[in-house]
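Omission of a single protein chain aside, the complex is shown with its protein chains in their original locations.
Our next item is chain A:
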Amino acid sequence: MQCPKCRAPMHTYNRNGVQIEQCSGCRGIFLDYGELESLTRLESQWQQPAPPPPAAPAAPQAYPSAPAPAWGAPHGGHGGHYGHKRHKKSFGHMLFSS
């Protein structure tokens, strides 16, 4: 099959069970009837189980979904206080104070 635009030969590729033709010259793609819809459907299936957006890099969390109030610290917050010596001392005091 020849490219309808530049007349270069077109090659057939299989993408997840959908046959698509791509021109070896201009790289244009030819889709048969219904193939665009098949690709769209495949794309949406691919996106559904996609991993959630990565957590803030500063605070890797085992429980990323702990609900918080609207006035809570921005995601991540000072979370890693135990790692900082000064934080640890000051927060440690707070943990034991009335």
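What we mean here is this: a contact is a pair of C-beta atoms (placed from the backbone, for glycine too) under 8 Å apart; a residue touches a chain by one contact, two chains touch by 3 or more; residues count from 1.
In this text, contacts and distances are computed from a predicted model.
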Hidden chain of the complex, named as in its UniProt record, picked from "Tetratricopeptide repeat protein", "NADH-quinone oxidoreductase subunit D", "Aminoglycoside phosphotransferase family protein" or "Sugar ABC transporter permease": "Aminoglycoside phosphotransferase family protein"
Residues belonging to chain A that touch the chain removed from view: 59, 61-64, 66-74, 76-82, 86-88, 90-98
